[in-house]
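Questions regarding the structure given below will be posed in turn.
A single protein chain has been removed from this complex, and every other one stays in its place.
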Amino acid sequence: MNDKAKNQKDWEPKIIAFLCNWCSYAGADLAGVSRYQYPPSLRIVRVPCSGRVSANMILDALRSGADGVLVSGCHPGDCHYISGNYYARRRFAVLKNFLEFIGIEPGRVNFSWISASEGEQFAEVAKEVTSRVKKLGPARHLVKEF
Amino acid sequence: MPTKNESITQELRQKARHLLESGQVAAFLGYTSGSVPMVMKPFVARKPEDAERLEWNSFCVLNLANYLPPLLRSFEPPRRPNDPPPEGPLPKVGVAATGCWSRNMVVQVQENQMERERVVIIGISSRGMVDRKKVLNAVNHAEITSVKEEDNSLLVKGPGLEEEINRWDVIRDNCQTCVHPDPVIFDEMIGQLQGDRDIQDRFRQVEEIENLSAQDRWQWFTSEIDSCIRCYACRNACPLCYCPTCFVDDSRPQWVGKSREPVDTAIFHILRAYHCAGRCTDCGSCESACPMGIRMRILTKKLQKDVLDLYGTEAGMSIQQPLPLSTYKMDDPQDFVLTESFKGEKK
Amino acid sequence: MLDNKDFSAWLSRLSDSHDIYGPKKTRKGMLEWARLEGGQLPDPEPGVPKSSIKTFYFPQPETLFEFSARPKKEDAFRLHEPSRHQNPRLLIGVRPCDARSVVLNSMPYQEDPYFQENRRNTFLLGYACSQGCSTCFCTWTGGSPVGQDGLDILAFLLEDGLVLEPVTERGEELLEKAGSARDLTRAQEQKVDEIRQKAPASLPEEMEPAPRLREKELMALYDAPFWQELSDSCINCGTCTFLCPTCYCFDIQDETLRGRGRRIRYWDSCMFPLFTLHASGHNPRGEKIKRVRNRFMHKLKYFPDRFGPLSCVGCGRCVRDCPVNIDIRQVMKELLAI
Partner (left out) sequence: MSTPKGSVLIVGGGIAGVQAALDLADSGFYVHLVEKSSAIGGSMSQLDKTFPTNDCSACILSPKLVECGRHLNINLLTLSEVLSIEGEPGSFRVKVRENPRYVDVDKCIACGSCAEKCPKKVPNEFDLGLGKRKAIYLRYPQAVPLKYAIDPEHCIYLKKPGRCGFCEKVCPADAINFKDTAREHDLHVGSVILALGFRPFDPSRLDFTGYGQFKNVVTSMEFERLLSPSGPCLGHMERPSDHQEPRKIAWLQCIGSRDINKACHGYCSSVCCMYAIKQAVIAKEHSESGDVDATIFFMDMRTHGKGFEAYYNRARDEGIDFKRARVHTILPAANDNLKVRFAGEDGKIAEDEFDLVVLSVGLETDPQVMRLAHELGIELDSDSFAATSCFRPVETSRKGIFVCGALAEPKDIPQSVMEASAAALEAERILHPARWTETRKKEFPPERDVHAEPPRIGVFVCSCGINIASVVDVQAVTDYAWTLPGVVFAQNNLFTCSQDTINQMAEIIKRERLNRVVVASCTPRTHEPLFQETLREAGINKFLFEMANIRDQDSWVHQDEPDAATLKAKDLVRMAVAKVRGDEPLPYNSVPVTKSALVIGAGVAGLTAALSLADQGFPVTLVERKDRLGGHARKFFRTWQGQEVQSYLQELAGMVEANANIDVHLGTTVEDVSGSVGQFRTMLSDGTEVKHGAAIVAVGAESFKPRQGRWNYLYGKNPNVHTLLELDQRFIKDDPGLKGLNQAVFIHCVGSRVPERPYCSRVCCTHAIDQAIHLKEMNPDMDIFMLYRDIRTYGKREHLYQKARSLGIVFIRYDLDNLPRVSETSGRLVVEVKDPIIDAEVTLHPDLLILASAVRPRDDVGELSKLFKCAMTSDGFLLEAHMKLRPVDFATDGVYLAGLCHYPKPVEETIAQAKAAASRAGLVLSRDAVPAESITAVVNAQKCTGCSVCTKVCAYHAVNMDANSQKAVVDTGLCKGCGACVAGCRSDAITLKNLGNEQIMAAVEAAMEDF
């Protein structure tokens, strides 16, 4: 990430959002259909299921320079693949605590449940995550530079 | 009057010799002493007479479970990947096991790395192992040429050095906070089971860091690992790390750079630890093996703490109990989920 | 002869033009290379620092070149030199074994511009060892606790200061800038001589393995039974190779990042299974025993056959820090016993 951009006051963070295809990605679409406005910071990556998202992927996003990460899936019980988000929930709970333990700021890595009918909710989450990341400023800790 | 460890050594030799002589096992995995004080040599006794070289003391710090799967495999007839498994029972291997080692063996059984039937486990209820680095600190890194062990003390000698050290003071951190010193699976025991230990502050080291600010935690983490030379002793000493290709060696995608640059080192240690989540028994091999004195054990300890807090399980307590990250409950905690905290606010 | 004050004064003068490093105790109590600022002196601990000085000749990683990884962009895949470290480096308190490793590594790295550039750029001020450690055995490998190979300056530490002997011309030039050197007193001369006498004697008896091993029939060594027990305990970590001053194996990787790329060279270890893994999936040294054997055969047989000396300087790092006590000294004895 070029520092010039980062030092600017109107710095717009880049946040990688891993969204499950069936709920959260659809929720993001619905936000669009309903014209709920939110900051242009998300870079959405469509994955089949929140259960597809691994710790490696989240770390690699940070390593690549993401200022924040959002992983969002179906509400527990609604998983299109029955139980994917239940496993995800355990992986993420443990990972999030762990990343914060080693000093990654709370708010860098975020998780949410958003259903296909929650367009407004999606916009809310997008705003919330963006403002959290903006407060923290550009990511540095795990960003690979050379 | 022999010390406790001396009598364990005697019994171990007898049992090993018997197992080898009677042909119950093709080999017995234990420790023998080496050329450097306070460093023990994992040792495979293959002949009955080898048994006499077995030794047990407070410096058997590397987890023997780490050696089991490959050792067992070495006794299988060579076969191509898709050949059917050989007929009839395969040779067994005997092994000494303390609490944490045995729990790692449980995990290895759960993860299909070995069959319980193929190991004869000689259980030893652990009195805790000594941290060589603590001893060195105690003598201010003076040259040590010999260490004589009593039940509760160490007599340390070197050029112009002779000092008696209280054993408990130099016991490894993981052993000091160990709750389950007894083997959970074994075929024979040496000595008595001592039962779970009641440790009030088993996660003290972790909590101290949890209480720091995010900034200070990062400071702690980076300075803890900055001396890492990426030799992977921690990984290779770990009985849980048996991937044919470690994520470190993956190049497509390259999860982590291989140099000593801080980010690469950090990501290596994060993922190495995370891969042990719910599986680590806090045996301390990683830390004991590290040539640079990095306390990476604190990372896995943190994971152990959270898995216990969140899901109420500890690794390797029983072969039946599923590994926490490959199972779930409908009502697992999820207050870390943003949208759930929203709900909280709305209420 | 410089007393510590003048020595430190000299260093602080040099530190304008040189980056100075020397062994210091870390907060964890171990001796490790550290940057010495403003006349700081190294800690006078006996023995070698944790890491060998190969870190300076053979950095982890060495960037070979950089490039833009954006196809179609005008500068796409055009290679350019990374900006390299400019100041000459001066390493203080180098033990003769470490210094000698530079000479040994230069043999296979004769043609390597990066290694040679680093060598040109690095000055070594050695400290003679007055007393060997329990893990030392430099004398076995053709070295000496007071040896000069690879050094620019050799120093003998005395209570009241140090005696500096130029070894190379550039060492000479450096020393000239030292100034205020006083002549040695008789006592001091004696002390230096005494060190020269006693130091080697403080080590285990000499055994000249190199020539004797060169005579050995290869297959006999190769099939020696003790390899099995040796490899039984090995965990295949890189501790020995990464700490070893004379292990110089590397791997190369291209890293790309946000449209930019670089090719780096970083340490590899013959202890790692992937070290010899072929693209086909075949691995000529798939089993641990083969890897363990290879490491020692390389140091004690192949390298000597090719270059003469052993690829070992007897610093004892591998002996000291191997988590499972694999001891190259035992290996030598075993091999010579054949």
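When the chains are written out, they are named A, B and C in that same order, and each has its own residue count from 1.
As a convention for this text, a contact is a pair of C-beta atoms (placed from the backbone, for glycine too) under 8 Å apart; a residue touches a chain by one contact, two chains touch by 3 or more.
The shown structure was predicted, so the numbers you read here are calculated from the model rather than taken from an experiment.
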{"item": "Where the missing chain makes contact, among the chains that are shown", "value": "A, B, C"}
{"item": "Among A:A61, A:I114 or A:V133, residue touching the chain not depicted", "value": "A:A61"}
{"item": "Sole residue of B:E117, B:E162 or B:D250 that reaches the chain not shown, by the stated touch rule", "value": "B:D250"}
{"item": "Positions on chain A contacted by the hidden chain, ascending", "value": "1-2, 12, 14, 16, 21-22, 25-26, 28-38, 40, 42-49, 51-54, 56-57, 60-61, 64-66, 77-84, 87-88, 91, 115-117, 123"}
{"item": "Interface with the undisplayed chain - residues on chain B", "value": "81-85, 111-113, 242-245, 247, 250, 252-253, 275, 322-323, 325-327"}
{"item": "For chain C, residues in touch with the removed chain", "value": "70-73, 257-259, 281"}
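Definition applied: only the chains that are shown with their structure count from here on.
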{"item": "Any chain in contact with chain B as well as chain C", "value": "A"}
{"item": "Reference chain C; chain at largest CA-centroid distance", "value": "A"}
{"item": "Chain occupying the most central position, where position means C-alpha average", "value": "B"}
{"item": "Distance between chain centroids, defined by C-alpha means - chain B, chain C (Å)", "value": "32"}
{"item": "Interchain centroid distance [CA atoms averaged], chain A/chain C, Å", "value": "47"}
{"item": "Centroid spacing, where centroids are CA-atom means, of chain A and chain B in whole angstrom", "value": "35"}
{"item": "Where chain B touches two or more other chains at once, by residue number", "value": "257, 261"}
{"item": "Multi-partner residues of chain A (each touching 2 or more other chains)", "value": "144-146"}
{"item": "Footprint of chain C on chain A - complex, ascending", "value": "1, 64-65, 144-146"}
{"item": "Sites on chain B touched by chain C in the complex", "value": "34-36, 39-44, 62, 66-67, 70, 133, 136-137, 140-141, 143-145, 158-159, 227, 229-233, 235-237, 244-245, 249, 251, 254, 257-261, 288-289, 291-293"}
{"item": "Contact set on chain A toward chain B in their complex", "value": "55-56, 59-60, 63, 76-77, 83, 86-87, 89-106, 110-114, 121, 124-125, 128-129, 141-146"}
